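All protein chains but one are shown in place.
Let's look at chain A:
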């Protein structure tokens, strides 16, 4: 059973709201699952789904269209002007690998779930890859090890490939985002003493931690307090701190809160030093967080290896999207070799059934999700925020940078090579998002940037 069924009018696209519950144990489930996951079908469906999504950015229109003409009619209509067949063949092509032994860097957080689980669950092996996952000590080192070519590919914070390609905080080096690792999955955690201080308007003078400057964490925290009328550079203090130290500093009272990656929000609750104020899902539902990517050079040198890697992580993402698989995933990524966290903490993050530190058990199934599509509009939003807070000075060519760094689909390239006409995908890859009720139109980034009252731009 796979979750991409673009021609099924009764199912939402890119979502899999079905629970399994038919197995007695995790092991049995895994066994059954490996029999059920038909990879080739899945990657074929992913390509179709991407195309359908591009044609029908609005879910309601897609459903209406499918209901009107029927799945069969839609499919034949689409294949009339889109070379779906050859695209699918591209995606499945099993060419010889240039470099089967790979080193991939990761930070031990649940954001990297697809990337990590692909190792113990054998997704890399299935593609003929021999991957060593290197736990890396911090984001600056993730950057440096990619620049040094110690890692072939890496877990990134999704703004990092943008900042690295633009030469912000490092020498310019062309990095690419192959897939988004996770959407949602962060939270603002506050120290227990702030239980009655939930209004961000009253947060003047408080100290917060984020994991890295070029991170969604930093941008979302700034956005959140700015919406409350505070200037994040003057009214609060934001420190760059590694996630485990966030919990320790919260305990010691050095910081009042943090916007950090899970499982450390849940860990702060588990260790009884803080509570979850809000999930970042409530700031921007479906926001990107971490990414999986590599350098342009690596892709050029090893196109087949990159394609295999792409498939492995994509397949892992697909499995991770299904809520029924989350308990098993929590089990395999918790040990010391990967996250090194108590399983119950990871489980709460992945299943969305969690203790919030205030005495409530919350049930938010999409607390974290694993939607791999690297929308250009996401990159555009990050660029507007980098400008907003003065990380980038002057004009930015949003479209150029977004479409260069975020590889929405390698299809265009492959198609160019094989002489097939490129389909009208120009406008695809941009979607409007609502962030705390405010609409972001990726086609009007300058206007969006100017619309903020608290801003340095």
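One rule holds in what follows: a contact is a pair of C-beta atoms (placed from the backbone, for glycine too) under 8 Å apart; a residue touches a chain by one contact, two chains touch by 3 or more; residues count from 1.
Here, contacts and distances are computed from a predicted model.
The UniProt record for the undisplayed chain lists the protein name "Nitrate ABC transporter, permease protein", from the options "CoA-transferase", "CRISPR-associated exonuclease Cas4", "Nitrate ABC transporter, permease protein" or "Putative Rieske-like ferredoxin MocE".
Among the residues A:168, A:355 or A:449, only A:355 touches the chain that is left out of the figure. Between the chain not shown and the residues A:237, A:344 or A:455, the one that touches is A:344.
Where chain A meets the missing chain, the touching residues are 108, 132-137, 141, 144-145, 147-150, 243-244, 247-248, 251, 267, 269-272, 335-338, 340-342, 344, 348, 353-355, 359-361.
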